[in-house]
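Here the complex is missing a single protein chain, while all its other protein chains stay put.
Order of writing sets the chain letters: A, B and C. Residues in each chain are counted from 1.
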Amino acid sequence: MRLSIEAVLDYGFPAPADVLLQLEVAALPDQRLEAQSLVIESDHPIRAVAGEEGIGQRCWARAERRLVARYAATVVIDRASVRLDVLPATPAALLPAATIPYLFPSRYCESDRFEYFVRRTFAGLGGGALAVALADWVRTHLDYASVPPGGGALHTFAERRGVCRDYAHLLVALARAAEIPARCVSVYAPDVDPPDFHAVAELWLDGAWHLLDATGMARTDEMARVGVGRDATDIAFMTIFGSADLWEQRVRVTRLDQERSERSGVGM
Amino acid sequence: MRLSIEAVLDYGFPAPADVLLQLEVAALPDQRLEAQSLVIESDHPIRAVAGEEGIGQRCWARAERRLVARYAATVVIDRASVRLDVLPATPAALLPAATIPYLFPSRYCESDRFEYFVRRTFAGLGGGALAVALADWVRTHLDYASVPPGGGALHTFAERRGVCRDYAHLLVALARAAEIPARCVSVYAPDVDPPDFHAVAELWLDGAWHLLDATGMARTDEMARVGVGRDATDIAFMTIFGSADLWEQRVRVTRLDQERSERSGVGM
Amino acid sequence: MRLSIEAVLDYGFPAPADVLLQLEVAALPDQRLEAQSLVIESDHPIRAVAGEEGIGQRCWARAERRLVARYAATVVIDRASVRLDVLPATPAALLPAATIPYLFPSRYCESDRFEYFVRRTFAGLGGGALAVALADWVRTHLDYASVPPGGGALHTFAERRGVCRDYAHLLVALARAAEIPARCVSVYAPDVDPPDFHAVAELWLDGAWHLLDATGMARTDEMARVGVGRDATDIAFMTIFGSADLWEQRVRVTRLDQERSERSGVGM
Partner (left out) sequence: MRLSIEAVLDYGFPAPADVLLQLEVAALPDQRLEAQSLVIESDHPIRAVAGEEGIGQRCWARAERRLVARYAATVVIDRASVRLDVLPATPAALLPAATIPYLFPSRYCESDRFEYFVRRTFAGLGGGALAVALADWVRTHLDYASVPPGGGALHTFAERRGVCRDYAHLLVALARAAEIPARCVSVYAPDVDPPDFHAVAELWLDGAWHLLDATGMARTDEMARVGVGRDATDIAFMTIFGSADLWEQRVRVTRLDQERSERSGVGM
């Protein structure tokens, strides 16, 4: 699957502020960048640093009055679809060091509060079957709706509605409560409605990370990962150390194969 | 400074559980291990994995009915005392990638909730002078007292009392709110009263991590680091994936140089 | 139904403290006191004040070193069992002034956080049918288990276990979220296991308050009300303005009719 990605951020700043951007698709074995450009309008030098786990990268910018960032990329996703429900559970002692922090609660994934709920509600399930059951639970018990930001999984669990970030937080919290390493991933994907940056979960099952979108909006073989982390704090496309006003924000993700086939269809 | 360290954990388990231990002093340039032994009584194989940031290590154990761990070490600490208050602030854009996660809020360090408080209360201060002022604030506004565990920095900020973990959480949260990378560190140190595992903060100032104990109990040149992380979730000496009863827990940290000089003093 | 009630409280006080006791069965049309005695051992005068809504009474005591209270009563309960599920919903505008505070969230019944959940999960239900559905939901989604005190309905909603107080808080919060006035009630009742002070909910339906025990342990026609209020803060059998150690606490509630019939059975 080839995806064309465009994103524009335009923010106003009442006072100068440091800004950390994380917009670029990460180069990874299952997603190959054909072309990519990030233009940040700024009087100050921009500095890039590696992302969490060495996946992708972030850019530091200094915003004065206004910050405009334009991102464009073409990405080829080559990710096999995996049947998760048959994957076995990994014994804790076999978890690699790098997955261990993803067993712990984080700012917006208070997994320590869901241990009994998970044990009680999903008794008898483990590994991939449990992962799929947790994602199903989140999808069927939440409604997709705009809510004030700032709540974590515990908030969403009672609120029963939210956006992609909230779905991801809750799934990640439930998975960790079940002793499955789980992290949040920012992605670009087509069909996200309304079009926007998207957040999904990634669970460690049978020796590998597996993408899981509890909203059901994005297909596993059509997501381009940007960054990974413990929750929304780590994967925010923009972290502002200060305050800012949103002037414009636009994300557009298009399937190129489909366009081409449609075009060739037209040509026939 | 040479330290002799002994720790014993003895816990009962009503049901089998995975246990993650993090008890061993990390080998680091400023702390050298002369001798070290960790004995875990278990019918199951123990597996070691690297700690956060590659610092120190953790051990996975499987506990059935009872888990006993005995740790002993001799460590030479060779850490120069640094005058923190004169260290300059590091511009955000110069922060290394590895320090960036320590700018973000975590489960028990809700730094997002203290931004205005820090700006209002410590206006005009930056870098090391701010770090010292924050540590002073925490030390003079909290009383050292046993409290039910589970509260984070926000809880402690109102409660105005707690143990070393609570002091560290609050200092770390305030530092992050001031855009200073800050992490929690588990250490062994003499003079901790009552003797126990100890938790302190580490702040990134002028290109290096600097230890800061807001309780004032441990001297910088007498702490032996075990592990680092975002908050108590990452640096717990024992994480139990299930429940357990504390049967015995004992920590003893002794200055060897002092003992020797005392002994030779006696001989004179 | 005639009930014999005995309660003993024996607490130690490290420092003198004001104590508010609320132990006495309230005299109400559906529960008649045949005999009652409350003895509080104290060097200070005891003063009684009316309870919330003028129901029952509280006693102020001043505790120094130790407070012992002994309560005994014989109560005749004459309360018709009502089929709640057929009661119609009361339009808000017809609610009496005294019920309105019980529509609002309180310290441990954060009803504002459950509005969408209730609307989504119980769509189409109203009045008594909704009240019964809410109580069923609480009973089937919680397990009765001892938990650290201090959590409210929101905590219990995720924790999925608790004691009578937690069941009552959650039912009350859900009812208020559905625009049904709901209050907490402390009661004595037989069959509470383990025997203790008991807390239940009372919902305003079709022009009257109706008792509802989401734990299912107490029968409506066997509860002797002590006090009412917004949540556990109002109905605590003892509120300590300071700290105290529990030395002994014992509650015994016995059906007298049953005893008598058993005895006469023996005599035959």
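Everything that follows uses one rule, which is that a contact is a pair of C-beta atoms (placed from the backbone, for glycine too) under 8 Å apart; a residue touches a chain by one contact, two chains touch by 3 or more.
Bear in mind the structure is a predicted one, so any value in this text is a computation, not a measurement.
Only one residue in the set B:F114, B:Y188 or B:W204 touches the chain that does not appear here, and it is B:F114. One of C:P105, C:G128 or C:P190 touches the chain omitted from the figure, and that residue is C:P105.
Among the residues C:E24, C:D213 or C:D234, only C:D234 touches the chain that is left out of the figure. Mapped onto subunit C, the footprint of the missing chain covers residues 18, 20, 44-45, 47, 49-52, 58, 60-62, 91-97, 100-101, 103-107, 110, 112, 179, 229-230, 233-234, 239, 241. Against the chain not shown here, subunit B presents residues 113-114, 116-117, 120-121, 143, 154-155, 157-161.
As a convention for this text, only the chains that are shown with their structure count from here on.
Fitting subunit B to subunit C on CA positions gives a rotation angle of 180°, reported to the nearest 5.
The set of subunit A residues touching two or more other chains is empty.
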